[in-house]
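One structure is given here, and the rest of the page talks about it.
One protein chain omitted, others in place.
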Amino acid sequence: MKKDQTIGEVLRERGISRRSFLKFCASTASLMALPPSMIPVIAATLEKARRPSVIWLSFQECTGCTESITRSDSSTLEDLIFNVISLDYHHTLQACAGHFAEHIREQVIKDNAGKYILIVDGSIPVKDGGVYSTIAGMSNEQILKETAAHAAAIVAVGTCSAYGGIPKADPNPTGAVSVSDLIKDKPIVNVPGCPPIPNVITGVLVQFLTFGLPELDALGRPKAFYGQSIHDRCYRRPFYDKGLFADSFDDEGARKGWCLYKLGCKGPTTYNACATEKWNFGTSFPIQAGHPCLGCSEPDFWDAGSFYSALSTPTENIGKTAIYATAGGLLAGAAIGGVLRARKQAAVKAHQRVTIDDLDKES
Amino acid sequence: MTVHGTPGTSPGCGSGSPCEIPTGNLIPLLHEIRHALERWLDSGEEHAIDLRGIPMAPGEEDQLLATLGEGELHADLSLTGKSVVIETRFPAVWLVTHYNTDERIVGRYIEVCEMPAILKSQTEDARAGLEYLGKLLNENNLQ
Amino acid sequence: MSGAAFARGYNALKEQIDAPIAAFLSSCVHCGMCAEACLFFTETGDPQYTPIRKVEPLRRVWEQEYTFWGKLSKALGLSKPLTDQDLTDWETLVYDSCTLCGRCSMVCPVGNDIAYMIRKTREGMAAAGHAPEGLIGATQRAITIGSPMGVKLPALQAQIRHTEKEFDLKIPVDVEGTDYLCMLSSMEIMNFPEYIGSIARIFKQADVSWTLSSEAFEATNSGIQIGVSDIAAQLVQRIVDAAEKLKVKAVISPECGHAYMAIRWEGPNLVGKRFGFKVVHILEVLDELRAQGRLKVADRETRKLTYHDPCQIGRRGGVLEQPRNLINMVAENFVEMPEAGKMNWCCGAGGGVSTNERADALRLKTFARKKSQLDAVNPDALVSACSNCRIHLEEGLEEYHMDIPLLSLTETIADHLSDT
Partner (left out) sequence: MTDAEFLLWVRGPAFNIALFIMLAGIVVRFMEILLMGRKTNLAEARGSEMAGGLNTIWRRTLPDADTFRRSGFTIIAGNVFHIGLFVVIFLFVPHILVFERLFGVSWAGLPSNIVDATTVVTIVALLAVLVHRVKDPVLRMLSNFSDYLAWLVTILPLITGWLAFNRVGLSGSTLIGLHILSVELLMVLFPFTKLSHAFTLVLARWYNGAIAGYKGVQS
């Protein structure tokens, strides 16, 4: 496979029909919430795009993100994109190992300086010199900085690399940080989720190849995929509007598929495509399966209070606060009230008898 | 037309029990199809609706499909995974469904046009076919 | 003007503030509804007459002396302390444009008894030397002469003699051990002497044991109107002494509204002890006699009558049904003015306003409210049961060229009794 081929050439070489490609472009357009009329534009642009070189680095992670993309139970349209990109280095997947693997990484950086895409999953531990995760004697931070230095762009896949994720959860023993905490001089596209929807990962790559750097929201996520909240696209939203809520996981409301807000659903504050894109080939998503959204594509989702307490409720023990406040109020009130009472009694004591002679101003 | 009461559909919410409150997207969707069909007849303007982009309660899509029904044409395409193109019982209203190799749906569109693009022969593929045909004739000295 | 007087007034305000006032002032939301309940506002449209604004001096003292945050903001210079100039500025609002009628206290949505607070504010105003001249004079006369109008015992004795001769009956004076000690207001002695005769005739017919006192006949209490509890207590004490000396079972308040308020409700609190005798309003006595069938009517009034509820008797005193029972006993055609009863509009002269010459023009202006109430029913005659109201009503009717005769309820009853 030649490095400077266009994607169209690669596809044809592999015997992928134009119709199959159109089908892929259609599902990608759908994913990006683009109108179907954009499908031919995507197809035309993507065909002419250069086959990109990709380095995939995995740091403190659970491999869930890689699992998400490489589910082995089926070959998918999304495989297409991985067939056409040149995934030159992937910690977890590569067949070779040891110094040879590291050599490949260095070679790719050298050969494609300024052109390759860097995909990162996992957070980067920086505490104690980064000793908590090292590869070939190098800390994750060192590898990231070295690899990022010559990348065209970085895609932070998964909540760990995008925001620190679970490794960063309180008390964050390894000092985990996100990619964007360390790299400030490269375009970074965050593709959070624990894991991200596989189609979204490929979708971001397609979008990148087709339209260049995508428009990002305040949290560095491509708006095309993360532009709307779970809540806004949730099929259970009408129940929310009508005030019909499940109170527990096995009550009538839960069986009838009512809104899971009371059970702690983070849909209203979670921006992701789960509600329409769904998982496992559009089979379902957590809310459809009867479980509230955990908000996994948001920063600090692990520390954002209980998964099962409603968004509107305070996260701390307010009952205790109420008792302390009342007790404190009673004490302070007694003290203040006592002073005021004494002041009033003093005034009564200081009363000067008023006689008719006192009434005239002149007197 | 009784959309909500279409026989043969059993809309469900979540774990299969009846859905008390639909998203309400069904009727507007059918209106959109009607307007698109009018426009196509008047001006030839084509229209496509991505069903994955529209929130639907479980069962609602079944209701939609039952309402659209199946017309005269049914095409199975062998792409990367199957794709099925049917003309609904409303001519020029097409339902395009893409499956992956595990026969799971990965995309579904309603198209209002003469014929969905995916059915049409693709010039790029035709060019490759032509090349291959020539090569075939050449190899076998059939000139 | 001495600083000592202001300090005394300021201290008086501090003394007056209690839990109800703290609750009232904490609750005010500045909704302005009290303005619409006050005839000084409705008849002038001048927002300064908004009732709650009249208690501003009291409010400032409360906030700065009796709330933690008020004290703090005063210490930080965020709120201005009350000055003598403030009291000067508020004098006309507290005295000239409030009759203590308490109508505002009825409409306040958060339940503030504003009249209660204005009454208390006057304590501070008077102690600081900011009471109106008219009221000061009346108060001084009440203490030195025995009556705000300067009526002395000989004047009463002359009226008694005159009445005895006219009706050929005996008016008991200083009789010990009677059921009732009947009090008078000096207006009843000077302006409406018929009242004494009426009482005597009714009591004679109903066979009531009663007396007047030569030592305490004046029931009105300027001390309350001007807002000096010390003086008010002195005036009440005279009545208590007389009642105890004559060993009566009950003291009858005259028709005068604020006299009733002074003896019945404030009296025991002013002198600091519970009374050993009852205090009743003359209308309560008459209605009881009526209920017992001790009043025999000879003929009934055919003219269309309406009744003006004196504020301190009706709204603030709770004597609302009795006058209606009595009028219906002697009259065939009794009509109610709009908003009569507990929401009746003040005549405009209560709370010492009639004693305060400075307020005369304003007082007459606010009579327009009473005029419109009267116009709505167009009565042949107007009945009331407060000599203070009567004086002002007469003046108002004349001012507005309204030809409606004014009757005292007690006299009307007396006039329709059979002689047997």
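A, B and C are the chain letters, set down in written order, and residue numbers restart from 1 in every chain.
Following the convention adopted for this analysis, contacts are C-beta pairs under 8 Å (C-beta built on N, C-alpha and C of every residue); 3 or more make two chains touch, one makes a residue touch a chain.
Note that the coordinates shown come from a computational prediction; the quantities given were computed from them, not determined experimentally.
Within the entire complex, contacts from the absent chain reach the displayed chains A, C. In the complete complex, the residue from A:115, A:186, A:291 or A:344 that touches the missing chain is A:344. Within the whole complex, the absent chain has one touching residue among C:4, C:75 or C:110, and that is C:110.
In the complete complex, the residue from C:266, C:287, C:301 or C:395 that touches the missing chain is C:266. Among A:53, A:174 or A:270, only A:270 touches the chain that is left out of the view.
Note that of C:28, C:145, C:190 or C:335, the residue touching the chain absent from this view is C:28.
Among C:204, C:342 or C:371, only C:342 touches the chain that is left out of the view. Even with one chain removed from view, chain C keeps its contact list with that chain: residues 17-24, 26-33, 35-37, 41-42, 45, 47-48, 50, 52-53, 66-69, 105-113, 116, 264-269, 272-275, 278-279, 315-318, 320, 338-339, 342-343. The omitted chain makes contact with chain A at the following residues, 217-219, 229, 231-232, 240-245, 261-262, 268-271, 298-301, 303-305, 310-316, 318-319, 321-322, 324-326, 328-330, 332-334, 336-338, 340-341, 344.
Please note the rule applied: only the chains that are shown with their structure count from here on.
Per-chain CA centroids place chain A at a distance of 76 Å from chain C. Centre to centre, using the average C-alpha position, chain A and chain B are separated by 32 Å. Measuring from the averaged C-alpha position of chain B to that of chain C gives a distance of 90 Å. Residues of chain A in contact with at least two other chains: none. Multi-chain contact residues of chain C (touching two or more other chains): none found. By the touch criterion stated above, chain B contacts chain A in their complex at residues 12-15, 17-24, 48-50, 52-58, 60, 77, 79-81, 83, 98, 100-102, 104-107, 109, 111, 117-118, 122, 124-125, 128. Residues of chain A touching chain B in their complex: 8, 12, 16-20, 22-24, 26-27, 29-30, 33, 35-37, 39-40, 73-77, 80, 233-239, 242, 244, 254-257, 275-277, 280-283, 288-290. Only residues 336, 340, 343-344, 347-348, 350-356, 358-361, 363 of chain A touch chain C when the two sit together in their complex.
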